[in-house]
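All protein chains but one are shown in place.
Our next item is chain A:
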Amino acid sequence: MAGVTSINLVERALLVSIQDDITDTEILELQDRLSNRIAQNRIDGVILDISALEIVDTFVGRVIAQLAGISKLLAAETYVVGMRPTVAVTLVELGMYLPEIRTALSLTHALAQLRRV
């Protein structure tokens, strides 16, 4: 296993940095751990930093959408930050507009928006 994706608490949000070499099993395991963490702590939001991701497919897109759905059910907003232009174009071309997630340019922007809530 290449390494467990860490979940860090920043202010009242959970920060998850997704690495480029993340495997399908890891991302499913991450989904499970993240759900538990949101339920345990009192969390306003989840910030998924995907700036390291260079390639996405429908699977990753769907998992991101699911993560957003799960955190929403647990009363936390999901922000996807740092998406690369090529990734954005790919997702749009795959028809995955991900309307359920919120997006921000960077971690700073996401935190600023979370504070406003």
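Here, contacts are C-beta pairs under 8 Å (C-beta built on N, C-alpha and C of every residue); 3 or more make two chains touch, one makes a residue touch a chain; residues count from 1.
The rule we apply is simple: contacts and distances are computed from a predicted model.
Asks: Which listed name, "Carbohydrate ABC transporter ATP-binding protein (CUT1 family)", "RsbT co-antagonist protein RsbR", "Acyl carrier protein" or "Pyruvate dehydrogenase E1 component subunit beta", is the one UniProt assigns to the chain that has been left out?
Replies: Options "Carbohydrate ABC transporter ATP-binding protein (CUT1 family)", "RsbT co-antagonist protein RsbR", "Acyl carrier protein" or "Pyruvate dehydrogenase E1 component subunit beta" considered; the missing chain's recorded name is "RsbT co-antagonist protein RsbR".
Asks: Could you please point out the chain A residues that touch the chain left off the display?
Replies: Missing-chain contacts on chain A: residues 80-85, 87-89, 91-93, 97-99, 103-106, 109-110.
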